[in-house]
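Shown next, in structure tokens, is the structure this report addresses.
One protein chain omitted, others in place.
For reference, chains read A and B in written order, and residue numbers begin at 1 within each chain.
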Amino acid sequence: MNWGSILDNTLSFMLSPETIGFMLAALGLAVHFGYAGLLNFGMAGFMAIGAYGYAISILSFGFPWWAAMLVSIVGAVIFAILLGIPTLKLRGDYLAIVTIAAAEIVRLLFQSRVFDEWTNSADGLGGYHDSFRSANPIPEGTFGIGPWEFTSDQWWSRLFGLFLVALGLLLVWLLMRSPWGRVLKGIREDEDAVRSLGKNVYLYKMQALIIGGVLGALGGVVIALPSAVIPQYYLPSLTFFVWTALLLGGAATLFGPILGAVLYWGVMAFLAGLLPAMANEGWLPMSSTAAGNFRFVLVGLALMLLVAFRPQGLLGNKKEMTFVK
Amino acid sequence: MSSSSPDPTASDAPEAADAPLSQDAAQELEGIDEDTVVETLEVEPTHEIHHATGLATGPGAPGVAKVDPILVADHITRSFGGNKAVDVDHLEIPRNAITALIGPNGAGKTTLFNLLSGFDKPDTGEWSFNGRSLAGIPAFKSARLGQVRTFQLTKVLARLTVLESMKLGANGQRGESIWQAVVPPLWKSQEREIEERALGLLQKFKLFEKKDDYSASLSGGQRKLLEMARALMTQPEFVLLDEPMAGVNPALVQSLLDHVLDLKAEGMTVLFVEHDMHMVRHIADWVVVMAEGRIVAEGPPGEVMKDPAVIDAYLGSHLDEDIGVITGRYDEEGNRLP
Partner (left out) sequence: MTTIGSLRRRRSAPRASGASTPAPGPQHTSPWRGLWLIVVTFFVVILQAAAPATAQGDGSQVNVEEHDQNIVANVRYNNEPVAEVRVVVSGGGYEAEAVTNERGQVRIGVPTTDPYEVLLDEETLPEGVTVEGENPITVAFGSQFFAPANFFLGEDVRETASFMSQFIERFFNGINFGLMLALASIGLSLIFGTTGLTNFAHAEMVTFGAIIALWMWNLGLPILLAIVVAVIASGLFGWSFDAALWRPLRRRGIGLVQMMILTIGASLAGRYIFLIFIGGGTSQLPGTGGVRHQIFGPVKLSTVDMVSMGLSLLVLLAVSYWLLRTRIGKATRAVADNRQLASASGIDVESVTRIVWVIGGALAGLSGVLWAYFRPGIKWDMGVQILLLIFAAVVLGGLGTAFGALIGSLVIGILVEVSTLWIPSDIKYVGALGVLVIVLLFRPQGLLGRRERVG
């Protein structure tokens, strides 16, 4: 077993666009669930809209990369409004089911042959990278140390992603220490009480849904930046993975989503190296493919253990438990 | 937006009228003042007496018009399945007075509160607050107009500290707009004012020491206090309190009653639900009795409690004792029992 390369891959993946995209998506989910108490299980839908909005704007309409990102943001806002109108008045469990359904509707539409001209249906989109890469200010070449050695283009998408994460963190930090954030937290605790104090609960929830949704869409964009957009990626399980990352770090904390995303992908990358290698060595009674899939079993178990035994996550305060109802 | 905040000095009722009333109430609590009780027992209801309360324009009867109503409701009905929980033909709540809403369990008091405050929608009905129709208005808007309510089962904001919950109550906050929220200088000064006001109220409600604790850690009585104080942060004109004294330690009841009386002194109107007739008798200026969804009686406390319809509603038709007996503290003469 090659421990060196497994470790190398793990460390490298902790700074991958996918990890960074997860940071943004988990931060968005923290706004939804951690601060506003909205059980949004449709994050994959926001991520898909971000990614497709970006790719389609470039491929079908020839937009520059930054305009394509604006399209993603606008798409996420529209989706949040459409999703919010019927759902924000619903009870928690209904909200969870309906948001999953809405995200699935989005995915099925992107996957359908009906819009093949723009979405390329089940095969997805690729080849939209030129515009973003042409804006790369980093000189050609390979930089970095150890596991974090990347080419100029690779650095560009990572640094840009981290820049968005920093912006997102600043925004969430500013909002959550303001009276606006106080109303939001109040809604999380008991929306009827907040309503009785004259706050337009529906409006606040909608604003939270939009902000978190835009963060999720940007997460989708960051993940898609250097790779491709494939509809099968945006299954409900993607949402569950983001949830796992969020609950790992701590839902109602500022840095919880960031830490959670890094740890989630660190562990996943580590297991992706370790488990098949163990199977190959004969230490696991399964094929190496099966061993690779075994880590998703572990994700499921980790999600269960977290929720049952440490609902406040790694960074959360025990007194400030995430679940009240 | 803050049009609702009343100015105590500009209130309609003469201050002189308020002060003795609160004193009376305080005395009655001690069980000293027997005059008022005897009076209501001996004197048959007449127009003059009703006019003496200065609230109603006629004798105490369901739906009687008020001199200066803050809230007027008409034909409000609400059914759950086949069960008509509320069926109120006409109701007026007098301004700058304490009105008690009483009635047996399941009479529809909470449901009526829910309807008036916009938390539930009636099957039929119209009601207006300060002459402004509230039918179909969402709950948060009617709260903004100056009509706030509390809940029978307290709704504390568990993971907010006591002070945060209080500050949440204040209305017209600039920092509650998402655009201004991200620029702290825009709302910091207002925040300081709100905090001062919140701390003042907490002091008054004896919750100051708890200000940095999570609301979840408060006791049942403290929660009732917090909920009331939080409602007052909105500077309302009309407060609807759903059993503010229920489950509260007798030691706290005294201070809660004082708070309710203070509200009136500050020019507010109070409508509250209470099962303890003793308390109703001593702080209410007017009593509305509900049974099976309907208003069965209305009038000043002493008189209403002698109303056969009320005794009926509570005890069944074969008993005709004073309703105060229920609390076990008064005999039929209105004397406190040892």
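Convention: a contact is a pair of C-beta atoms (placed from the backbone, for glycine too) under 8 Å apart; a residue touches a chain by one contact, two chains touch by 3 or more.
Just so it is clear, the structure is predicted and the values come from calculations on it, not from any experiment.
Within the complete assembly, A:97 is the residue of A:97, A:263 or A:278 that touches the hidden chain. Of the candidate positions A:64, A:126 or A:266, contact with the unshown chain belongs to A:126. Per the touch definition above, the residue from B:113, B:214, B:238 or B:286 contacting the chain not shown is B:113. By the touch criterion stated above, the residues of chain A touching the omitted chain are 39, 59, 85-87, 89-94, 96-98, 100-102, 104-105, 108-109, 111-114, 116-117, 120, 122-127, 129, 192, 226-228, 236-237, 240, 243-244, 247, 286, 290, 293-294, 296-304, 307-308, 311, 323-325.
To be clear about the criterion, only the chains that are shown with their structure count from here on.
One simple way to say how far apart two chains are is to compare their mean CA positions; for chain A and chain B this gives 48 Å. Of all the residues in chain A, the ones that touch chain B in their complex are 171, 174-175, 177-183, 185-186, 188-190, 192-201, 207, 252, 319-321, 324. Contact residues on chain B toward chain A in their complex (touch as defined above): 117, 119, 138-141, 143-144, 148-151, 155-160, 164-165, 167-169, 171, 173-178, 181-182, 184, 187, 191, 214, 227, 230-231, 233-234.
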